[in-house]
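Quick one: this structure, given as structure tokens, is what I'll be asking you about.
Below is a slice of the complex: some chains, not all, each in place.
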Amino acid sequence: MAAGYSHQELMVIEAARHVRDGDVVFVGTGLPLLATALAQRTHAPRVVCVIESGVIAPHVRPTPMSVSDPKVMYRAARLGSLRDVLGCLLQRGLVDLGFVGGAQIDRYGNINSTMIGSPGAMRRRLPGSGGANDMASHCRRLLIITRHERRRFPERCDYVTSPGFLDGPGGRRRAGLPSEFGVTVVTDLAVLENDPVTCALRIAKLMPATTVDAVRAETGFPLDAAADVREVAPPAGDDLRLLREDLDPARRYLKEEQVSPSAR
Amino acid sequence: MESPATTRNADKVMSAAEAVSRFVRPGAVLGMGGQNVGRCPMALTHEVIRQRIGDLTVVGCNLSLSMDQLVGAGLVRRCVCGSGNLERFGTTFCWRRGIEDGTLEVEDYSHLAMVTRFLAGEMGVPFMPTRSLLGSDLLGPSERTRPGKAVVIDNPWNPGEPVVLVPALHPDVSLVHVQRADRTGNLIIEGFATHEPEMIRASRHVIASCEELVPEEAIRQHPEHTTIPFLYVSAVVVQPFGAYPTSTYRYYDYDADQVTAYQDAARAGAEATSRYLEEHVWGCATFDAHLAGDAGRPRLEALRLAMRAMT
């Protein structure tokens, strides 16, 4: 891939582009927080961060390792309780965008962070929902940053911890969930978004030096491509400097690796 | 429902050993304070491990270090929680191993659903509604009919709109570590409060360890800052650095090395975990002995300074 920045850096920079100015963003630590902070420092100064441990609108310091790390609480507008943020902001409908992670993301954007295998035959226990189910139930948009590996993109999650579009069109409405909803997945190979009609994830953009077929080869379900698939734009302006010097100077999350897709 | 009335208004200061032996019974439903690497009640859970009080059900939102050590010590039968993990420090390995090998039961909720269960408990109602869980596998198929961990009903004001009800949760005893308390049990939590306010008020008994014991008069100078009034609290344990190696907001940061040391042992397996607990818990007569042996003044000072820079 283009020298000078890593896949991981471009993933964070691309994710930041999906954060809109004025969004109230429910976010944990790691790459999602880097992406949110980058957006705040560039095109989205009016972004409001909400962190699950009860933190509202902090001025995050580099580089928190936990949602209970004082670095995510620095100069917050309020430090409160889980009820404050999960109940009175998230379920109340005041959060626009939520970052979630998971071991599996399926065709309809459902997310599994509970177990690999089936309750009867569990192969690996995962941490569980945390606030992810709450975010997927109440946010208007979900943003996921993950490595693109076939095992991570099955046709159907072994366990649906957090609801995407469930079984497809009308699934959320039938379940009693808000229908205004969208999922964006930023991987090291592509940007996936749900098709507005079928609700299935499809390729919206490609990372540099990869192809639709290469992405499909790493995806466990049939993957359409949007009509106008473009390549993810390279880092612009200050993006890389902000990431490396201001947001993650000690490289707690941004590794130096320069893996190129073909090499994987 | 039993209330902490018996200890109202009294001087509730006692040692961790006395508080745990008086209020934590084998088979108890144990409410766990703290979140991830913040304000875990380590001094109190070390004491539970030291007294080997078992058959516990541990309940909370995010369960992390304190829970995992109880599981590693073989004292936990069941967890009811929203997650078990330490984020960047990895998962809670004893918890994961126990679930995978079938020796530990777990009932999964979302964090909001757990907060909602504690909210029902503190408000004295049998259940509370939430719009989380809908459509997910956190709701078993049975939940649409038979009330178990939850039940789905129609919104009476809008038939056809499903709403999830979750049952009130009343821990037999909750363990929390707070910044300040007075002798009567008035508690002040600074910074993020997690699920503790609701959990504490829902509990039959509460043991609170604190960084500082303050005069009752100091609390009563600013009563709007009292997080929890004494009526809910059964015991106050004065234990500086009582959350070590996790952080206490405005007092000290977490100790990444010590957390990692435990995680390495827990990841390695039951034997390594036992060795860790032998050295750091059973091998220490008190939590202060653990602090002196495993942290030491200079390290604790450094954690204080690291926190001061962030607050």
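Letters are used for the chains, namely A and B, taken in the order the chains are written, and counting of residues starts over at 1 for each.
Note that in this section a contact is a pair of C-beta atoms (placed from the backbone, for glycine too) under 8 Å apart; a residue touches a chain by one contact, two chains touch by 3 or more.
The structure displayed is predicted, hence computed values, not measured ones.
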Composition by chain label (entire complex, not just displayed copies): A x2, B x2
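Following the convention adopted for this analysis, only the chains that are shown with their structure count from here on.
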Inter-centroid spacing, chain B versus chain A (mean Cα positions, whole Å): 29
In the complex with chain A, residue positions of chain B that touch it: 34-39, 61-62, 81-89, 91-92, 96, 99-100, 106, 108-113, 115-116, 119, 130-138, 161-163, 191-198, 246-247, 249, 253-254, 256, 307, 310-311
Residues of chain A that touch chain B when the two form their complex: 28-30, 52-55, 61, 65-71, 73-74, 79-83, 86-87, 90-91, 114, 122, 124-134, 136-138, 159-163, 166, 171-172, 175-177, 252
